[in-house]
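Scroll down for the structure; my scribbles are underneath it.
Here the complex is missing one protein chain, while the rest keep their positions.
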Amino acid sequence: MRLKLSAAELAEYIREVFPEVGDRFEILDLEPGGIRLRMTATAADLRPGGTVSGPAIFMLADCAFYFALLGAIGRVPLAVTTSASIDFMRKPAPGGLIAEARLLKLGRTLAVGDVLLFAGGQPEPIARASFTYSIPRPADPA
Amino acid sequence: MRLKLSAAELAEYIREVFPEVGDRFEILDLEPGGIRLRMTATAADLRPGGTVSGPAIFMLADCAFYFALLGAIGRVPLAVTTSASIDFMRKPAPGGLIAEARLLKLGRTLAVGDVLLFAGGQPEPIARASFTYSIPRPADPA
Amino acid sequence: MRLKLSAAELAEYIREVFPEVGDRFEILDLEPGGIRLRMTATAADLRPGGTVSGPAIFMLADCAFYFALLGAIGRVPLAVTTSASIDFMRKPAPGGLIAEARLLKLGRTLAVGDVLLFAGGQPEPIARASFTYSIPRPADPA
Partner (left out) sequence: MRLKLSAAELAEYIREVFPEVGDRFEILDLEPGGIRLRMTATAADLRPGGTVSGPAIFMLADCAFYFALLGAIGRVPLAVTTSASIDFMRKPAPGGLIAEARLLKLGRTLAVGDVLLFAGGQPEPIARASFTYSIPRPADPA
C-alpha cells in the first residue's frame, strides 16, 4: 500500500475542503497505514471544568481517520463516516490534542480503523475510537 | 421518576454552562425519560456536498442525551460521556436537526441511553447513537 | 415495506441454517420493521453469580436483528454483521431472555437497526445493542 497524497498535498487539500476548521490541524506524520495529527482546541470546545468536550475529541478522531484514508485513497471528498464508537478514558490535560489513527481495513467500499487520542503530553491515551467509512464506488449514483 | 429541572430551567442552565453553543439548541419537549431537542447547523458544521458533518451530528446527539440526563438529575455539570457509538444512516436534508433521546438506565454512577436523529422534516432517522455517562458521586474526589 | 417471509417460514429457515442453535429461539412477533424473539439460556451461557454471560446476550441481539432482516429481505444467508455495539445495563433475572429488534435502515447494501433486551419479566431492559449488516449484492463475487 502506497500513499496517494503526500503530507503536504493532504494538508493543502484539507484547507481547501474544510476552510472553516482546516487551520486547526497539523499533520505530524503520514504513512500508508495511518496518521499522527495535532489539533488546537478552541473556546467552543471546552466543557465545564476546563476540559475539552467529548464532541471536540470525537471531531479530532473522525478527522484523523478521514485524513489517513484520504492519504491512502486520494482526493475522494464524499467518503463518509457510517459507524463510530468512542471511549473517553481520562480527563484531557490543557494543551494540544494528538490523534494516532491506523487503517485496519481498506476495502473497495468500506474502510475500518481505530484512533488513540492524547492530550498535553500525557503518556496515556485520553480516549480511543473506531470508525467505519463508506467509500463511494466510481459508478455509484450520487 | 420525576424531572429535577423544568424545560425553562434547563434551557437557562444550558445557556449558562455552554455560552458558546447554548443558543443553537431549542428544547421541544422534556420528560423524565427523555428529550426532543432541535439544533441549527452553522457553516462550520458542513462537509463537502452540503451535508452536515458527522461530528456536528455527534455533538447534537451527545448534548441531547446530556440535557435529558440533567433534566432527570438536576444541575450536575461534571457528568461526562464515557462511551458512545453512532451510526450514520442517511444524508441529512438541509434544515434544522432534531434529536430524540431516551434514558434507558439511570443508576447511581452510570446513565445509559440512546438517541435518534432527524433532519429537515424527513420521516426516517438520519442517525442513531447511544451514550454512557458517568455521574460523579457526591463523595468522589475531583 | 412488506415481509418476504412469514414468521412460520422464518422459523423453519432458522432451524435449517442454524441446526445447532435454532431450537433455542421462539419468534413471538414478526413485522416488516422488527421482531420480538425469545431465547432460552443454557448452562454454557452462565457466568459466575448465575447471570447470563455478555456473549450470550450479544448472540441473542445479533440473531434478533438478523432474523428481522431475513423477514424483510428473504432467504439471504450470507448477510453478515459488519459492526455492533452493546451496553449491558442490568443483571438479568433468571428465566428466558427476550429481544426486541427494529430495522432503522434497509438500504441496498447495508441494514442498520437496534435491539432492546429483557430478562425474566423485568420491565426495564437489561441491555441495548445496535447492528450494521452487509447485504451481498446479487452481482457480488463471493
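The first chain written gets the first letter, and so on, giving A, B and C; residue counts start at 1 in each chain.
Following the convention adopted for this analysis, contacts are C-beta pairs under 8 Å (C-beta built on N, C-alpha and C of every residue); 3 or more make two chains touch, one makes a residue touch a chain.
Bear in mind the structure is a predicted one, so any value in this text is a computation, not a measurement.
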{"item": "Omitted-chain contact residue, chosen from C:S6, C:T81 or C:T109", "value": "C:T81"}
{"item": "Hidden partner chain, residues of chain A it touches", "value": "83, 85, 87, 89-90, 104-105, 112, 114, 116, 124-125, 128, 130, 132"}
{"item": "Interface residues of chain C (partner: the chain not displayed)", "value": "17, 20-21, 43-44, 46-49, 51, 53-55, 58-59, 62-63, 77-78, 80-88, 91"}
{"item": "Missing-partner contacts on chain B, residue numbers", "value": "82-83, 85, 109-110, 132, 134"}
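One rule holds for everything that comes next: only the chains that are shown with their structure count from here on.
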{"item": "Chain nearest the overall C-alpha centroid of the shown protein atoms", "value": "B"}
{"item": "Interface sides of chain A and chain C: same vs different residues, half threshold", "value": "same"}
{"item": "CA centroid of chain B to CA centroid of chain C, Å", "value": "28"}
{"item": "Junction residues of chain B - those touching two or more other chains", "value": "83, 85, 87"}
